Structures are given as structure tokens and as C-alpha cells.
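Structure record follows, encoded as C-alpha cells.
Heads up, this is only part of the complex; the chains shown haven't been moved.
We call the chains A and B, going by the order they appear; numbering starts again at 1 in every chain.
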Amino acid sequence: MKSFRKELWFQTPTRRAFVNITPQVDEALRESGIREGLILVNAMHISASVFINDDEAGLHHDFEVFLEKLAPHAPISQYQHNETGEDNADAHIKRQIMGREVVVAVTEGKMDFGPWEQIFYGEFDGRRRKRVLVKIIGE
Amino acid sequence: MKSFRKELWFQTPTRRAFVNITPQVDEALRESGIREGLILVNAMHISASVFINDDEAGLHHDFEVFLEKLAPHAPISQYQHNETGEDNADAHIKRQIMGREVVVAVTEGKMDFGPWEQIFYGEFDGRRRKRVLVKIIGE
């Protein structure tokens, strides 16, 4: 069994953003040389997500509206977590809805995807350097 | 390390449906001959889910009501994604809530499940042929 590890770094200019990271994960897979196995891609921060969905700007707007309605950022005083001096309780909740991680099959050296699957980094408390972990096991 | 891959195909007669796919995943595991490892089961389409919960019709009704309240299908004009000519923005959001994938342990040749765990395909934009990927690694 082989294993491979790589960190991807992000600093989004806005508090919230969706970034298509499929090319970076593809590159990590090529570097690994692994042909059959599993890829884990996870946010290493608890106010960010990794998820798979469509690379369509309108849908990303719809996700933003949906998440902000479910767990609004303001007023920040509505969350006990923010009494610690933070203002990101909503980001922890939004990340929980969108998920921490995806696991992707590797078949014949490629990510085994349906026609529209793309991997996104979902940032809910940005404007600082944060990481995603790519771990690949297989052979 | 051994690996095994199989696609399951679905065409639900209704827009939304929950289908118990545990027997098909069990059969894939038997075909693989793998005794210890991990199974990844994921929707290959971004308007569908794979998840684990109870095989109880009343609960599936409750999931349907819950999801339709959070992200209603109509009016379709409430979503920017639908300005592309699609009418399935709600399906992308519902899939995100219910999840894309499950990972299941394989122990002594069987799915290592608690007493009530069953795997479901959750369709949110059906009436056409769509796929689920089963990937098993182990030995």
C-alpha cells in the first residue's frame, strides 16, 4: 500500500467563498502515482468545508442565500460561541451543513467522477490563511 | 491491496425518491471477495445523495417534508441556478443536506453495521438514468 499527503493553502479575500479545487486534487493524484485507491480531501479548519457539487455561479449564489438564511452571520450576539470574542459561530454551523470532507475513488489513475462532479473548498470565515488536506492511499 | 468497482444504475419514476440499495452493495462486496477494508458508496450525480438511515416509510415522508420546507422546489424562479434553463436548484441543495456519500467498514467479509443501518439512494431530480459508484478497497 502506498500513501501520499499534500496540503493546499487558501486565503480568500472575502469572508465567504467557494473555490473549485479539482485541478489541485488532480495534480496531487498525479504526483502520488497511485492508480487504485481512495482520496480523502478535508478542510483542516472547522469553519470551512470541502464538498462536491456543480461549478455554476448561480448555484453558488443559491447556496450562499440558503446558508445565510439557515445560520445568519448577524447579529453575532445571537450565538453563545461569539461571547468568547469570536464572530464566526455561523461559520461553524454553515460548515456542518456543507460537510468537512469528501472521499473520492481512484480508478486507473484518475478520480472516478460522474459528468458534473467538481470539488470545492467552502470558506465561511476567510481573509486568513487556511488549509485543506489531501491524503491518498492505494497502489 | 485489492480494489473493486461497480456502478449501480437507477431511473426513478418520480422526481424525488428514496431507494434502499443495501442488497446491491452487499452483492458488490461478495463479488469483490474483500474481507477487510472500506467501501465507498457515492452518488455520481450532483442532484442525488447516498446516505444511511432507517428503512421506514413514515420517516422517509418526514425527510421529504423537512427537505421541501428547507429548499422548496417551487417557485423555481427563486433560484439563480434555474436561470440557466434548469429547474433543479432545489435538488442540488437537498443533496447537500443529505450528503453525497457513505464510507462503510468491511469486517470478516461483511458490512460492519449497527442493527438498523441501511444504505439509501436519495433522488431529488429523477425520471432519468443516473448512477451510484461502489468502490471497495482492502484485502
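Definition applied: contacts are C-beta pairs under 8 Å (C-beta built on N, C-alpha and C of every residue); 3 or more make two chains touch, one makes a residue touch a chain.
Keep in mind that this is a model prediction, so the values were computed, not measured.
Here 2 copies sit in place, and the number of copies making up the whole complex of this structure is 3.
The definition used in the following text is that only the chains that are shown with their structure count from here on.
Rotating subunit A by 120 degrees superposes its CA atoms on those of subunit B, with the angle stated to the nearest 5. Centroids of subunit A and subunit B (each the mean of its C-alpha atoms) stand 20 Å apart.
Interface residues of subunit B facing subunit A in the complex, by the touch rule stated above, are 1, 3, 5, 38, 40, 42-46, 70-71, 79-84, 89, 92-93, 95-97, 99-101, 103, 131, 133, 135, 137. Across the complex, subunit B is touched by residues 1, 36-38, 51-54, 56-59, 61-63, 66, 70, 97-99, 102-105, 107, 112-117, 137-139 of subunit A.
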